[in-house]
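Taken from a larger complex, these chains appear in their original positions, while the remainder are omitted.
Chain nomenclature is as follows: A, B, C and D, assigned in order of appearance, with residue numbering initiated at 1 for each chain independently.
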Amino acid sequence: MIHTSETMYKYLRPDKKFPHVWCAGCGIGIVMGALVRAIERTGFTKDEIVLVSGIGCSGRMSTYLDFNTLHTTHGRALSFATGIKLANPELNIIVVMGDGDATAIGGNHLIHTCRRNIDLTALIINNNIYGMTGGQYSPTTPMECKASTAQYGTIEKPFDICKLVEACGASFVARSTTYHAKMLDAMLSRAIDKKGFSVVEALSQCPVQYGRRNKKGSAVDMMMWYKDNSLSNPAFKKIPPGEVGEQFPVGILVDLDEPDYLERYSQIVKKAGGDRL
Amino acid sequence: MKRHKDLLLHGNEACAMGALAAGMRLFAGYPITPSTEIAEFLSVELPKVGGTFIQMEDEISSMGAIIGASLAGVKSMTATSGPGFSLMQENLGFAAMAEIPCVLVNVMRGGPSTGMPTRPSQGDVMQSRWGTHGAHPIIVLSPQSVLECYTLTIHAFNLAEKYRSPVIMLMDGIVGHMWENVQLPEKIEVIDRPEPSVPPDWYNPYDNLPGGEIVPLVPFGEGYRYHVTGMVHDKSGYPTLIHEEVEQCLDKLIYKIKNNLHDIIRIEEYMLEDADICIVAHGSVARSAREAVNIARNEGLKVGLLRPITLWPFPRFHLENISKKVKLFVVPEMNYGQVYGEVLKSCPKRAVRVTRVDGELVTPAQIMEKIEGAAL
Amino acid sequence: MKQKNDDPIHIFSRWCKKCGICIAICPKNVLESGTAGYPYAARPKDCIMCGLCDIHCPDYAITVKKNSDIKEAEHEET
Amino acid sequence: MTQHHLCLSGSGGQGLILGGALLAHAAVRDGKNVTMTSSYGPEARGGASRSNLIISDNPIDYPIPEKMDIVLAMNQESCNKFVPELKDDGILIVDSTLVIHHPPIKHYSIPFTKLATKAGVVIIANVIALGSIIALTDIVRPVSLKEALKERMRADLLPINEKALKIGLREGTKLKKNIDEYYTY
């Protein structure tokens, strides 16, 4: 057992920014704990880790952790991260994004990073809403939910983030939840160790902007909902279509072995007769 | 001059070669006429020197990638034209705010909108200064020749590193797409990112050092862990809303440029000593202007030329000095009068413009017409 | 809300936001909500040191450990 | 005369931009100053693509030729379009294979495309034309153009292009000598 709080103190930035900005019961803090445990487990030093984040509640994570941290523009975290990785392949880059950040404004960068198989770890914190700006619906808000811009209920089919990135060619895809916080850190350490583009979707309660409006109860209730509706992937696959309802699979969903972009690029350098630093 | 030792280069090619000479080792871009040759050239040449070329999915991500690369310690560049330049504005503002050195080449084509992709223009002069929200100071250079496409690109990287700022190479479509003989300088000055002068624990990447000294940006991964954000930040890089810190953060962006105008601003003066009329022109139009000066001098008219090589910060003080001596400014441009607007700020009553927007270079004859009109 | 020094559960209430997750997640029902809403270990003896409250607290305000704990953990995990 | 203004024109695929670059390159080898601009993009795909050159002993300010000393027209459309830019005493050179309607001015006609086809590949018509231009005008030295070919051409294409240059020079020289035969109004 890694003790989260004890471990956290090693990684939190030593200034007066605590308690953090996230609301009471918000799952992002749990996810941040899982991330830190995962990094601790991989054994990388703080200097070897770069944490890139987008803009949003989730995006604030980069402020708190004592790595090389970059808080980018909304939706563009993967582009910045791509530049860092290509410039210095030695660095381990984790990209933290909200669901809106990653799949609304940032959707294009997400699908192309999958396609290129850039060796980054994307941690998408999916709270089914735009938290930071006050609860507008996001591309992952389920149908017929309420949001500050959907008082009559949403009418757009949500993305299944894991399916989307799988279709676009991500090397490693996993999903966990704040209820499954231990599984989450296991997935994350696998993802960080993985060569190639990995995506971990962390379902995370936003009790304030999503939960309250949609009568999902307290943070605790929302976590219990994750518990009740999640299944392992093999179990999930056995459910006859049509009976799936709100259930969803957690765990590793995709794990491919393909050369990543940099491996392929080094071939180019060779062909050109160049020398890669 | 042993011209036969010259190279025959394309403007875009010269720009790309300049970047390589300056040590640029990561290029991220998205094709767009008339800048594409820069990407094409670098896609071949960068791998040869172990550098990275990547074609991104759009201009937004291209700009993001070069900022990331620079943070990782690699000199980086992108190249685009108007529509892509518009899309880069948000991330360009980020680079300015977070003080990340990088170079952005805009080979200007006829606008607005899709406009005239294959026709040259100087329509983005004001945009290069004011295109992003919550304006920030910026350095913008304008080459007049293929040689300057090379030398000024090197200069752009030097300024970027020296002032921890994005620098824009604003090339008009003529200069970018022209072939010309050039003699590359044998020695060039290349400024690399300085080492930090303090150990990690003392490092504040956004400190206000006495005398306006600029804190070196330490690449990610070298033991200096810090935070970078596009939010208004304190000296250690964390978001802040404390009034004094906010002002310090924003003022510094202004002052690091303002306090170094003498170093940043380059101009060229031609026959200005005794001039009554001063043409103000940059880029390829400056060449028309120089020809016009020669013609005018032949006709006995006292005409000279001020060529801003650094477009922004605009050489206002040079202009004001000159304005004490000359009677009239003539400002020819391939737009409706953008530099003209800046000239107005110094001499509102004594400036006329020569504009051309049909996708052709202003001719010496057009300039002469205004000069002769005024001289009468 | 008083904690005895030998309790395995340490709550740092300056960071606690009183969300109640720790209380709900504890399989042994060790924690309860105090008068100001802060959790406290009502039945510390029942604690089995599973650490669930610890890893699920969004604010890192709760730590479960005995003195020897950290070293053991490292051994276990690596 | 220290400045030559040239226009090489034809249709998109005829290699006029490469042609211009070769000529410019040769001029640089001759120690001249050169500027060249050219059309590009989809507009250049159609019937009237062009390169414009200034070759000069002195530094060149205004880089766009206005009145042409020499216009090469490799097809009808460009002939129609660019002849008006010719100086009164300028020289028009047309590919007689493809330019059917001669403009009512002095010009040299040479069947570049036919010569190229005869020599093996149509794409060398541009270099044949360069050879003839040089022979007719002495604008650059033949040896410099040969150098330019060497420095700009892919090695496997060099021999055929050198051959093309020779053909062009020969035709140009013939024409210069037998002015009556080709020189038409």
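Following the convention adopted for this analysis, a residue touches a chain if its C-beta (ideal position, glycine included) is under 8 Å from a C-beta of that chain, and two chains touch if they have at least 3 such contacts.
Note that the coordinates shown come from a computational prediction; the quantities given were computed from them, not determined experimentally.
Student: Full complex composition, in terms of the labels displayed?
Tutor: Every kind of chain, counted over the complete complex, yields A x2, B x2, C x2, D x2.
The rule we apply is simple: only the chains that are shown with their structure count from here on.
Student: For chain A versus chain B, what separation do you get between their C-alpha means, in angstrom?
Tutor: 38
Student: Quick check: how many Å separate the C-alpha centres of chain A and chain C?
Tutor: Centres of chain A and chain C (C-alpha means) sit 27 Å apart.
Student: Hunt down the residues of chain D that sit against at least two other chains at once, touch-wise.
Tutor: Not one residue of chain D touches more than one other chain, so the list is empty.
Student: Using the touch definition from the top, list the residues of chain D that touch chain B in their complex.
Tutor: Its residues touching chain B are 20-21, 24-25, 27-44, 60-64, 66.
Student: Provide the residue numbers of chain C that touch chain A in the complex, in ascending order.
Tutor: 12, 14-21, 24-25, 49-51, 54-65, 69-70, 73, 76-77
Student: Quick one: in the complex, what on chain B touches chain A?
Tutor: On the chain B side, the touching residues are 25-26, 28, 44, 46-52, 54, 56-58, 60-74, 76, 90-91, 94, 219-223, 225-231, 238-239.
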